[in-house]
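Excluded from the complex is one protein chain; the other protein chains are retained at their positions.
Naming follows writing order (A, B and C), and every chain is counted from residue 1.
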Amino acid sequence: MRLWRLLRSAPALPGYLLLTGAIIINILVQGPDFFSMDNFNSIFSVNAPLIMAAIAQTVVVLTGEIDLSIGSNMTLVNTIAILLANQYHWPVGGSWLTALLAGTLVGVLNGLIVAYLRIPSLLATFSTMSVVSGLALWVLPKPGGTVPSEVYSAYGGYLVGLPTTVWIIATVVALWAIISKYPIGKYIRAVGGRERSAYASGIRIERVKLFAHTFSGFVTGLAGLCLTALMASGDPKIGLPFGLNSIAAVILGGTILSGGWGGIGGSIAGALFLGLVSNIVFFLFNNFAGLIPGIGNVSSFYQQLLSNLIVIFGLASAVFTPRKKNGIGLPKTREGMTKDAV
Amino acid sequence: MRFNFNNLNFKPGSGMQRNVMAAVRGNQMLMALFIALLLFVIGGFVSTNFLSLTNIGSILSMAVLLGFVAAGQTLVVISGGEGVDLSVGAATSLGAVLAVEIMHGQNNAIIPALILIIAAGALIGILNAIGIIVARVPPLVMTMAMANVVTTVQLIYTNGTPTGHPAGLVALIGSGRLLPVLPWLVVIGILAMVLMQALLRHTTYGYQLYAVGSNSNASYLAGVRVSLIRGGAYVLSGMLSAMAGFWLIAYNNFAFVNMGVAYTLPSVAAVVIGGTSLAGGGGSYSGTMIGAIVLTVLGSLLVVLHTDEAGRQIINGVVLIALLAAYTRRPPIRQ
Amino acid sequence: MSKKVASWLVLLLTMVAAVSLALSVANAKDTKKNGFNVALLNGTNSNAWRLQMEQNMQTVANKYKAQGIIGKYSVFVANNDATTQAQQMQQLINSGVDAILINPVSATSLSPLIDKAVAKGILVMGIDQHISHPKVISVTTDQYAWAKIQAEWLAKQIDKKGNILQFDAIAGAPANDVRHQAYADVLARYPDIKVLKLVNMDWDEGKAKQLMTTLLSAYPNFDAILCQDGAAVGIINALQEAKHPLPKAITSDEWIAYLRLWHDLNQKNPGKPLNAIIVENPPGIGADGLQIVVRLLQGKKLKSGVLTSDPSDKGNKNAILIKPTLVITNANMEEWYEKTKDKPDTYYIDSVLSQKEIDKLFN
Partner (left out) sequence: MLQMLDIGKRFGAVTALKNASLSLMPGEIRALLGANGSGKSTLVKILGGMVKLDSGNILLDGKPLLIQSPRDSRQNAIAVAYQDLSLVPQLSVADNIMLGREPRGRAGLVESARVRQGALELLNRLQVEVDPDALVSELDTATQSLVEVAKALAWEPRMLVLDEVTASLHHDQVQRLFALLRGMRQSGLAILFVSHRFDEVFSLCDTATVLRGGETMSAVSISQVDYSDLIHAMTGKWPEKIRAAQLESKLPKKRDIVLSLSNLHVQNKVKRVSLKVHSGEIVGLGGLQGQGQAETLRAIFGAVSFSEGDMVFGGAPVKFRSPGDAVRQGIGFISGDREREGVLPVRSVTENLFLAKMALKGFFSTINSHWLFTGAKETIRQLKIVAEGPDSPANSLSGGNQQKLVVGRWLMVKPRLLLLDDPTKGVDINARREIHQLLRQMAEHGTTIIISSSDNEELLDIADRILVFYEGKVVAELCNDQKTEAQLVSAMLGVNRTSGGGDD
């Protein structure tokens, strides 16, 4: 009973549990190599863009909205950063800051459309996705460009004993923690929890949504920059998978799509879970596939099947996330949560 | 029964209101239709041939294909509960792949192919329904994950490359025309509209589907088996989408893995532009078909306009935003 | 309560980190003559062409395995996700392989990892798509030459004048861009050929069909169609359905389904054959790459002059461009139709360089 209560009261717990499970399986299939700093570094540096995208998505989902355009926004940031540095020979700092600004502006645009035009965000961001990927293609019609090796080796390297990407993620987490201490942090959850109540309490929900999308755009911009540093190049199609993957990470992390419940901790765990799944599948097939006869020629299909199935299994853990009360069978007082239950 | 007092002198639901409500509800579809016509006219300015009967026929048959994929989507969106089915594209692809693999050009294999396609679609729907209703995974994510699995299954089934082609009769229907403006596919589309209308308006299932979408708790307490109705929407969606795959290869004459995926998000857009609210409980399939026509005309128009791919995508997005802003805005909280 | 769990997790992770520092294992690397560990990173396997490439490579790898030259050959697919590919590459580097062949998700974007791999002495090779990195040899079909053959042929067929429609593939995809450039360069020499309309069909026959159908409304009067692979079947279907006359000439791909369609058209209209061209873009390029990699691992040196620069990467001399040799027109169409009769519809006309041809590249 206590465990059940615990599960239901910690928004991010499903994500942590899933991640712990994935880590254990990963250790089993990878062996002791897992426990090397280099391994952690590679996991974090490769997955930092998804982690950041998941954080960006979480903030929007907390307000009860969704952002499909995160992937194309990351692409736009990537192409702008590369174009300015390579074609116009701007300094890296300037071009990357400009790209970050562009990512934030896309967030502002989404916010304006969702909050003030009141178009359902699923469709609004589906439309902006088209606009933004068009812009990315216009900025950089074909893949190319490079990032100075100092930048990408710093990105993939260490800083004071920890992988650089861990610091980057920690900075964003700290930033969000500070924002959460401001009223806006509460308002974001209030708007997602019950928009009408938030409004009746005097909260300007349009501004809250605009803020959430703007912040999300900013973090998406950082995600795009992480992707640029990881890939060290520009590509007008590179961010495509991040839109839906970031949503999957958010759900895996225990945040509920209807808003108001969840947190970025879970989403980070969810994103890492997705990263570890491809790791697990890699090691399973690298270390053990040879032992099973008959899957040699088509093994690559089964890699996909396996990782898809693991992800579905993870999603089923959404059972543990509490829902908005649905009124059937009197759940006004939650089971085991009334005074006399303890 | 007899009541001997009649002091009900307050009348909040006055006559005018109903007319306005009906007009507004009708309006979304009318408006979509108007926009479709407007886009045709703009196309006519770009190129006079755009308005030729042949071209209108071609656009309509392309729209019907999108409309088929959006059929199941319509049911799922009506069923409410944040319902959306992102596996329609994958189910369509699977239907297409199965269709060519089983038919292999033989007319007498049409029936077995149809049976298998529908069964496969139903299986996808059943798995979606189990995930969404039993494990309570949000529909958006469950169907997205299911789409990935279905894609992989196609790869394993076909070893990456579907072989075969549709039966002659099927290909004839898929690409032939009754009149220049009336391809057979459009006739099938009209038939589908009639059947969907019958399902939604003239069966108890459709009746209960709207009820569940409008208020699932109330329906549950009135004895409606909400899980079966809502789950049924996903199962029907899988079946209808797989059938859409059948018509897709009828039109295209060939199949490849994942050929329907490009229809996934447009199917949601078609449903919404056609006047079905994402909140559930309302809407119609004829609206969805009109939404599909709007999107298809827009796509065709962008092809004949003088822009490059980047420009096309940008204009596409901006026009979509404008369309959505014109009539799918949520009401403000403050009235 | 959740704080408690969180602190447990933090504790667990700290322990893991501590153990990991204690256990960090050094990977010794030895030089060897055979028993190589080779891996393929395929960006996607969800299209027939890539799959055929993978299968060709598997066949070659099995042969080498039987000879003991390759000890382990593994394939990983990234599902078109660049970060998944990066992660796979990272893990391959960590686990120590001898060579990595990559058909990249994003052709320009693996530099940091390639640096790492090269530093560890791993041989990295790009196949099918060129990788822009000075230390990486890419084995690709010469896409520029491929497109040039097509465009030149087309210009000749319409007497260097007329209106054409052009179907490109995905804007931003490297092969597409090289081909686009080649088309443009050739057409620049024929000022009387006018491109009425350029569209992108995304290597999707279905989309090609819908595009052609739409284009007919605005541009019914064209002489020829210049298109990359993956579109001609859709285009011809669209034209037939609209009962529109077939173009004076059409370029396209090596899909067997197309060859058969072409054959059937000619059978139906003996007097008026379809004027088409197929230039091979063989999936066997991957197998070629694998054969070259094995020789490089064995310590053989490439002849000078084998390495040239790719049109997309003029700064580096790091490309082995395999010129397309097989060209099918009406002259030899029937012959190839017969030769491929037992292949499935989705087969691509293929060729793998023989051992001898490969050996010619080396000293």
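By our rule, a residue touches a chain if its C-beta (ideal position, glycine included) is under 8 Å from a C-beta of that chain, and two chains touch if they have at least 3 such contacts.
What you are looking at is a predicted structure, and each value in this text was computed from that prediction instead of being measured.
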- Task: Write out, one label after another, the shown chains that touch the chain missing from the document.
- Result: A, B
- Across B:Leu169, B:Ile188 or B:Ala218, the one contacting the chain not displayed is B:Ala218
- Message: If I consider the whole complex, including the chain that's not displayed, which of B:Ser61, B:Asn128, B:Asn148 or B:Gln208 touches that chain?
- Response: B:Gln208
- Query: Which residue from A:Phe242, A:Trp261 or A:Phe282 sits in contact with the chain not drawn here?
  - Reply: A:Trp261
- Tell me, which residues in subunit A touch the chain that this view leaves out? 9, 181-183, 185-187, 189-190, 192-194, 196-204, 260-261, 322, 324-325, 327-330, 332-338, 340-341
- List the subunit B residues touching the unshown chain? 1, 3-22, 201-205, 207-208, 210-211, 214-215, 217-225, 228-229, 232, 281-282, 333-335
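The definition used in the following text is that only the chains that are shown with their structure count from here on.
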- subunit B to subunit C, mean C-alpha position gap in Å, rounds to 35
- Item | Inter-centroid spacing, subunit B versus subunit A (mean Cα positions, whole Å) | 30
- Query: Could you say which residues in subunit B touch two or more other chains, in rising order?
  - Reply: 151, 155, 159-160, 309-310
- Going by the touch rule set out above, which residues of subunit C reach two or more other chains? 45, 171
- Item | List of subunit B residues in touch with subunit A within their complex | 82, 84, 131, 135-138, 140-142, 144-146, 148-149, 151-153, 155-156, 159-160, 216-217, 220-221, 265, 268-269, 272, 278, 309-318, 320-321, 324-325, 328-334
- subunit C contact footprint on subunit B (complex, rising order): 43, 46-47, 49-50, 52, 54-55, 58-59, 62, 151, 155, 159-165, 175-177, 248, 251-254, 256-259, 262, 299-300, 303-304, 308-310
- Give every residue of subunit C touching subunit A within the complex, in rising order. 1-2, 5-6, 9, 12, 16-17, 19-25, 42, 45, 54-55, 58, 72, 74-77, 79-84, 86-88, 90-91, 94-95, 105-112, 115-116, 132, 170-174, 177, 312
